[in-house]
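One structure coming up, written as C-alpha cells, with questions to follow.
What you see is the complex with one protein chain gone and the rest in place.
Chains: A and B, in written order; residue numbering restarts at 1 for each.
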Amino acid sequence: MRAIVNPRPGARLAIAVPFAWLLLLFLAPFLIVAGISFGESSIGIPPYTPPLVFSDGIVPTLNVNLGNYALLLGDSLYIRAYLNAVEFAAIATAICLALGYPMAYAIARAPRTWRNPLLMLVILPFWTSFLIRVYAWIGILKTNGLLNNLLLASGLIDQPLPLLNNLFSVEIALVYSYLPFMILPLYATLERMDPALLEAAADLGCRPFRAFLTVTLPLSLPGIAAGCLLVFIPAVGEFVIPDLLGGPDTLMIGKVLWDEFFTNRDWPVASAVAIAMLVLLVAPIALAQRAIGRGVGAA
Amino acid sequence: MSTRASLLLTGVLAFGYLFLYAPIASLIIYSFNASRLVTVWAGFSTRWYGELIGNEAIRAAAATSLEIAVLSASAALVLGTAGGFALARHRRFAGRTLFVFMTTAPLVMPEVITGLSLLLLFIVMEDWLGWPADRGITTIVLAHATFAMAFVAIIVQARLAAFDRSLEEAALDLGARPWKVLLVITLPLIAPALVTGWLLAFTLSLDDLVIASFVSGPASTTLPMVIFSSVRLGISPQINALATIFVAVVAILVLIAFWISLRRSKESGSPS
Partner (left out) sequence: MAGPPHLSVERVTKRFGTVAAVDDVSLAVGSGEFFALLGPSGCGKTTLLRLLAGFEAPDTGRILIDGIDMTGVPPYARPVNMMFQSYALFPHMSVAQNVGFGLRQEGLAKTAIGQRVAAMLDLVQMGDFAARKPSGLSGGQKQRVALARALVKEPKLLLLDEPLAALDRKLREQTQFELVRIQEQVGVTFIVVTHDQAEAMTMASRIAVMDAGRLRQIGSPSEVYEAPNSRFVADFIGAVNLLSGHSREIAAGQLVIDTPTAGTLRVVGAAVPGATVTIALRPEKIALAREPAPSTENRHEGIVREIAYLGSLSLYRVELASGAILRVSLPNTARLAEPPFARGERVSLSWAADAAIVVPE
C-alpha cells in the first residue's frame, strides 16, 4: 500500500511512449493482416489488392474476398498442417516437461554456489545461434550422420535408421530448442519453495516421494503452467525446424504460412493463415499472460 | 532426499546437459575436420576458418547483423525499461489490460505472424506516409526493437517488483526530487537487470531469421538469412566454423562477467 507521491508527468511519459509504440507496431499490424486476409492476390508490388480500395483516391469500394478462408477450410492441407502443429507442439511440450522438470528440480536442490553456474549452463546454448544448432542435428541424424555411424559401428544396428526428415527429427529439434524455456520458469518456482515445508511433511510422517507428490508438485504448478505455455505457443508456429528437419508428412502451419508468402507469393492466403493461427492461439496466449504475470508479481 | 533419488536426478541432469551440448560439440569438432564429410575424419585443419573469413557474403551479413542488433537492443532497452516501470509501478491506468497484453504477447507470439504483420504495416505506412521508404536496416531494427522490448519489460518488471522502495523514500526524504531519485538511486540499483535485458535483446536480434526475412530489403541481408540459405543447400563446414566462433565468443564473455562479479564481491568486504 505504499504509494510514492510521484509527479504525474514522469509516470505518464513512461506509460505513453511504449504504449504508443506497441499500438502502432504490434497491435495495428494485426488489424492490417486481418484486412489483407479479405483481399485478393494480384500481380504487382505488393502482390495483393486490399479489400478497401480508394478508386481515384477518394471513393472507397469494399471488396471482401472470403475465398482465402474458404481455401483454408476446404483444402485438407491446411487443416492437416494445423492439427500437426498442435499435435507436434503438444508432444514437444510433454517431453520438455518430462526432461525439464527433473533438471530444474536437481538444479534447485543443488548446493547454493552451484545453482547459478548450473543455470548458466542451461542458458548458454541459447546465446549461440539457434539456426546453427538446429542445423547441427542434420549432421547428427542423417543416414550418413554421427548417430547412425555410432550405432552401426557399435553393432547395435546393421542398417542405418531413418532419423531425419520425419517426426522424430522434428520432435528432437523442438525439444532441443525449447527446453531452456521450460527449465527457467520451473526452476524459478522450485527455488522459491520453502524447504521447511518438506521438513514439516516428513515430521508429520510423510515419506519423501509422497511428500513430493502432495507438497512440491502442487506448489510448482504455476511454474509448470508457465513453462508449458512458453514452449507450446511458439512451437505451434515454428517454421525453421519443420523446414530444415521435417518431411512431407510433418507439415506445420508455420511453414505453410512461409510457403504461401515466399513461394506462392499469395499474401492474402498467408494473412488468412496468420489470422487463423491467432484465433487458435488467443486462449493459450491469455493463459500465458496470467502465468507470466503471476510469476513476475510474486518475485 | 534418498541417495537413490538424488543419483537418479543427477543422472537426468547429466543426460540433459549432454543432450544440450552434444550438437554444439559436434559442430566444434567438425569445424576442424579437413574433410567436409561428417563420416570421415580427414585430420585436423583450420581451412574452413580461413574460407569463412574470406567469405564476403558472410562478412557483410555479420556486419549488418551486428549493426542491427546494437541499434535494436538499445531501442528495446529504452522502451522496455519504460514499459517495465509502467507495469510495476502503476496498478491502474486507462488501457492497462491492453498494455499488459501488448507487452506479454510478443513473448510467445509465433514469429511468422509477427514478421508478416510487420511487413504489411511497413507497406501500408510507405503507401500512406512515404516512410519507411524501403525495407532495409531501418525496418529490421524497428521490428526487432518491438518484439525484444517485451522481454526487457518483463525482466525490468520482475526486478522492480523485488526492489526495496524504502530506498527511494529515503532519497526523497533527504531532499532528492523524483527524477533525481530515478537516475541516482533506482536505475543504478537495477543496472544488472538492464544489462541482462540489453544482452537478451541483442541475442534475439542477432539470432532472428523469420522476422528479418519478412521485413528485410535487397541490401540488408542478415547473418541468419545467409546461414539459412547456405544450410538449405546442404552441409557447409564454414557454418561449423562460424558456430565455433559464436560459442567461443559467448564463453569468453561469460567468463569475463563471472570474473567481474567475483572481483566485486571481494571488494565490498565482509561484515565485521
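Definition applied: a contact is a pair of C-beta atoms (placed from the backbone, for glycine too) under 8 Å apart; a residue touches a chain by one contact, two chains touch by 3 or more.
Here the structure is a predicted model, which is why all the values come from computation and not from measurement.
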item: Sole contact to the chain not displayed, among B:T10, B:S35 or B:S166; value: B:S166
item: Sole contact to the chain not displayed, among B:G43, B:G130, B:P188 or B:P218; value: B:P188
item: Interface with the undisplayed chain - residues on chain B; value: 164, 166-167, 169-177, 180, 185, 188-189, 268-272
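Simple rule for what comes next: only the chains that are shown with their structure count from here on.
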item: Chain centre separation (chain A, chain B; CA means) in Å; value: 16
item: Parts of chain A lying in touch with chain B, wherever the complex brings them together; value: 2, 4-7, 10-11, 13-15, 17-19, 21-30, 32-33, 36, 46, 99-100, 102-103, 105-107, 109, 118, 120-122, 124-133, 135-140, 142, 144-146, 149, 176, 179, 208-209, 229-230, 233-234, 236-240, 243-244, 254, 257-258, 261-262, 267, 270-271, 274, 277-278, 281, 284-285, 288-289, 292-293, 295-299
item: Residues on chain B engaged by chain A in the complex (per definition of touch); value: 1-2, 5-6, 8-10, 12-13, 15-17, 19-24, 26-27, 30, 37-39, 79-80, 82-83, 85-86, 89-90, 93, 95, 98-113, 116-118, 120-121, 123-124, 142-143, 146, 149, 153-154, 157-158, 161-162, 165, 168-169, 172, 178-179, 182, 203, 206-207, 209-210, 213-214, 224, 227-228, 231-232, 235, 239, 242-243, 246-247, 250-251, 254
